[in-house]
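My structure is below; once you've seen it, I'll send some questions.
One protein chain omitted, others in place.
Per-chain numbering from 1; labels A, B and C assigned in written order.
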Amino acid sequence: MTEFLPLKDAIAKHVADGDCLALEGFTHLIPFAAGHELIRQGRKDLHLARMTPDLVYDQLIGVGAARKLTFSWGGNPGVGSLHRLRDAVENGWPCALEIDEHSHAAMAVGYRAGAARLPFGMLRGYIGTDLPARNPRIRHVTCPYTGENIATVPAVNPDVTILHAQRADRHGNVAIDGIVGAAREAALAAAKLLVTVEQIVDELPPAMNNIVLPAFTVTAVSQVPGGAWPSYAHGHYARDNDFYLRWDAIARDRGGFTAWIDRHVRATRDHRGFLASLREAA
Amino acid sequence: MTEFLPLKDAIAKHVADGDCLALEGFTHLIPFAAGHELIRQGRKDLHLARMTPDLVYDQLIGVGAARKLTFSWGGNPGVGSLHRLRDAVENGWPCALEIDEHSHAAMAVGYRAGAARLPFGMLRGYIGTDLPARNPRIRHVTCPYTGENIATVPAVNPDVTILHAQRADRHGNVAIDGIVGAAREAALAAAKLLVTVEQIVDELPPAMNNIVLPAFTVTAVSQVPGGAWPSYAHGHYARDNDFYLRWDAIARDRGGFTAWIDRHVRATRDHRGFLASLREAA
Amino acid sequence: MSEYTRDEMMTVAAARLLRDGQVCFVGIGLPSAACNLARLTHAPELVLIYESGTIGTRPTVLPLSIGDGELAETATCVIPLPDIFSDYLQAGRIDIGFLGAAQIDRFGNLNSTVIGSYDKPKTRLPGAGGATEIAAHARQVFVVMKASPRSFVKKIDFQTSGGHFPGRPQSGARGAGPAVLVTDVGILKPHGESGEFTLSAVYPGIPADEARAAIGWPLAVLPELDTCAPPTAAELEVLRALEARTAAAHREPVRLPL
Partner (left out) sequence: MSEYTRDEMMTVAAARLLRDGQVCFVGIGLPSAACNLARLTHAPELVLIYESGTIGTRPTVLPLSIGDGELAETATCVIPLPDIFSDYLQAGRIDIGFLGAAQIDRFGNLNSTVIGSYDKPKTRLPGAGGATEIAAHARQVFVVMKASPRSFVKKIDFQTSGGHFPGRPQSGARGAGPAVLVTDVGILKPHGESGEFTLSAVYPGIPADEARAAIGWPLAVLPELDTCAPPTAAELEVLRALEARTAAAHREPVRLPL
């Protein structure tokens, strides 16, 4: 049965130091509130998987919570670099970060293999690139019919996947509307699935063929309005593009970054407090 | 650009003798009108692929249009046998039929591999069964990470996939609502995609994450109201369970079958005529 | 207590085996009736998945086919069939899979492919469908079949789906295999190292000898044989109402879409 828990309790109960975590959501529905709660609770030694690390992983990497990153594109979309990710890779600050680097297509089949509990995924990919020479996890199989050489990646099976969604019903069924990225695959690939939602409703809007994660695939639901900010929740609030721009300045400097995290994440009790502290600062 | 053609012209132009065809639709949206048109035009030597051959392939097999069948469950759902399929396999009537037999899970990954233009699909499957000993197309690969033995099937890439759907818009975008089976995968696996639809509309109903086949994947659209009967089109008409029962008697006997096909399919001009001839006979 | 048929006893016996909240991969016919009876009685949160892609269906009438519109309309969601097999069944998310077949042997291996030889069959049956992978990957399999010496045989003509076959634990099958075989003459469970199906419970008024006569292999019988409780009035009322609703719905004439 799906548990309904405050986010704080969901993270405390279900995420352990050393876990492999996937916080997914492609531009849309990035679970920032959950990322901040991981920082508040001081989780460490995490293996973070995510196609596009985005600001949420820049923050986790910047506080030294991550030992390893599996990813396929690590930038601030439309802005530039993730400075905390760069500082970790270029200078090992605040700690060394092991890099497991893929292409989007390969991450996608890795999640999909994980969801299907196959040990690997395959693609006609990694052609004309130096990546396989740098990542020993990229291998090949021979097609048993044509003899072709097909690239493979290991299945991605997070200990915990965390998503943000618009709605859950009272059974724990979770519905996602709009851009889904690899959220469905990452969700079904995980041993545990935590979801923060904008709303808990009696009945989900009718959506026969939409993206729904059935309750029995969902470990815990936490209602966290605004939980995807500064990314967005289709139908609820827009992406805060300004914040993405402002982040560039905040994260460029170690001290500035740490001060921001201390003030807005570590010194606040929860996501409501976090948002309130930003409003005060504005 | 998607062509808008009468069904007769779509079949005449796009389906050749000897083609590999997939008429998909799982219980729901089975393209019967297209199957009948194949019979009217006397297509032969076809390699028919379909998870559940159902009555539509019983008819094509019974008239001797098929040389090979790739399938995973060949019965009259809820009723019993497909007598024409049985007669072909057991007695070679009206002609021999090569059997390429799989499980549902394997057919599904075969279509999915086809849609992705991978040469094969894989599954943890065919365990504890005699099927691999009887079908040399069922093979295995070794996982390059774990050393596990994973079953494989060749990609299914039909020359032509034919679907029935509720709606197309005037650009040729096709929307399917309700049970979809492997229709999406079979559609995208094919070199050509023909779709019969109940309605052609100015704009598809809003359905952000629903099953939509974009126009540039659709070769031709033909408006054929009732084109899925005796299966059903969600929101348009129900499954004619009575006819599925009656088919058992019609198809049990070679002469009775041929007389039915002659009267209702071969002697009628199109699907409207077919349905009218059944109403007269009732 | 009212009179009841053997089919009703079978359906009720199968329904009682289900626990609330379990995720069931359901086939048409008796499994569908048993699952919906359980859902309407002691297991309201039972999750029913039909291979057509409907998850969490709560039909008010029983479907006649695996892809009835009723299943889609009452579902939590309708997903592509390939996902059902890869992300739910193969992924190990199915608690209970239901199977039947034309033939079964004492280890629960099933044949739904051919009678006779594969290349020149006496009777060509529908084939595997979802059965092969349900047998492998559902956590437990419940087999539901009416017993007869023709179908409960010493040796099946073709192994479509594996039961407690030799080497199962090393085979890559995720599931534990057939946990119970519900028949119209009693309930069999696997016993001992080999997992041989053994009579473990009889129904009221049906002696073990009747089971022995209906089963084509020398039937082992547990020394401490249970007797199933007959269907309760409440169970029968719910089951009969479900079947009456189903019959009424399916009596409604379907007009040609002309």
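Everything below uses one rule, namely that a residue touches a chain if its C-beta (ideal position, glycine included) is under 8 Å from a C-beta of that chain, and two chains touch if they have at least 3 such contacts.
This is a predicted model, so every value here is computed, not measured.
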item	value
Touched by the hidden chain, restricted to displayed chains	A, B
From A:A191, A:A238 or A:A259, residue that would touch the chain that is not displayed	A:A238
Residue numbers in chain A that touch the chain omitted from display	26-28, 51-52, 71-75, 77-78, 81-82, 85-86, 89-90, 101-105, 108-109, 111-112, 123-131, 134, 148-149, 178-182, 184-185, 211, 225-226, 229, 232-234, 236-242, 244, 272, 275-276, 278-279
Footprint left on chain B by the chain that the document does not show	1, 115-118, 171, 173, 188, 204, 207-210, 212, 214-217
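Following the convention adopted for this analysis, only the chains that are shown with their structure count from here on.
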item	value
Numbers and ranges of chain A residues touching at least 2 other chains	116-118, 207-210
Of all residues in chain C, the ones touching two or more other chains	72, 78, 86, 90, 174
